[in-house]
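Every protein chain except one is present and positioned as in the full complex.
Moving on, here comes chain A:
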Amino acid sequence: MAQKELLKVNHLKQYFPIKGGFFGRTVNHVKAVDDVSFEIYEGETLSVVGESGCGKSTTGRAILRLDDPTEGTIEFDGEDLLSLSKREMRNRRKDIQVIFQDPYASLNPRQTVAKILTEAMEIQNVVPKNKRRERAIELLETVGLNAEQIDRYPHEFSGGQRQRVGIARALAVEPKLIVCDEAVSALDVSVQAQVLNLLKKLQREFNLTFLFIAHDLGVVRHISDRVAVMYLGKVVEIADKKSLFENPQHPYTKALLSAIPTPDPENKKERIVLKGDVPSPIDPPTGCRFHTRCPFATDLCKQDIPELRNLDHMEEGHRAACHHIEKIVSGDMKPNY
């Protein structure tokens, strides 16, 4: 891929302290994101998938600098966002916007749509004052709402319409990257499709880049160019959509993909059922984080942390973090269920 890297996340770590004891000492850390690196190219959609609690939303929040990461760098357009001061960051925020999961909580219930949109423009000072209302109407029409709905309050809209307002707010400052944090998970299926198609349309029109955080693989398949799979705060596999869905390498990815329901009852796939639960991110397993549940786990997995690797039989840019990719592919290793 000869595209330009828009965002590069390097060794990002986000540990949240757990306070306890008499004097509120830090007794331990929740390792929500532990050494995550990936990059997003301009104009593409990178999806981050994984179970709840695997750190995908935390990664998104770190990129937006809503939380302050413990370690690592986040390079946006070649500039490290984490080294910026609060004030410098405030100006950079124009380029990175967010769409949230819950359309009922993401809009201020006391503001009309007009106020919500014009305030976004006011904060970043993108449109001259007297043109802001016109621009707000334009934005509403871009996201598929009517101009006459501009003076309504959020509670006068349906969930899907609110999500559109949220999208319009993100677009108001003309961002380059939009983090969609479970942007469609709270909507019902028919509305999901509409909003996804809207996002795709907007991406084409405005050359947007999306970081799409999701747990619904169907949605991910529909919208992404590339997919990163996360497990317990680490990226276990990253690849373009086609390679990941057709040729998954990591045992966790395989298990995850096998959970996609197939519409055809005749054509039953083999369902990989993992043992046990996701371990606690407070005290994650040593070595490969997945070894407690992995059907291929060996002693090596308990000791060494696997790196993301690209092997000969994999497409370019397809990387997986497993010690045993070769043996699993060649059939030397059999799963031990």
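Convention: a residue touches a chain if its C-beta (ideal position, glycine included) is under 8 Å from a C-beta of that chain, and two chains touch if they have at least 3 such contacts; residues count from 1.
The rule is short, and it goes like this: contacts and distances are computed from a predicted model.
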{"item": "UniProt protein name of the chain not shown, from \"Peptide/nickel transport system permease protein\", \"FtsW/RodA/SpoVE family cell cycle protein\", \"Sortilin N-terminal domain-containing protein\" or \"Hydrogenase maturation factor HypB\"", "value": "\"Peptide/nickel transport system permease protein\""}
{"item": "Which residue of A:112, A:194 or A:258 touches the chain not shown here", "value": "A:112"}
{"item": "Options A:124, A:203, A:224 or A:292, residue touching the unrepresented chain", "value": "A:124"}
{"item": "Identified contact with the non-displayed chain, of A:141, A:188, A:246 or A:307", "value": "A:141"}
{"item": "Those residues of chain A which, in the complete complex, touch the missing chain", "value": "61, 64, 66, 89-91, 93-94, 96-98, 100-102, 105-110, 112, 119-120, 123-124, 131, 133-134, 137-138, 141, 147-148, 150-153, 155, 166, 169, 173"}
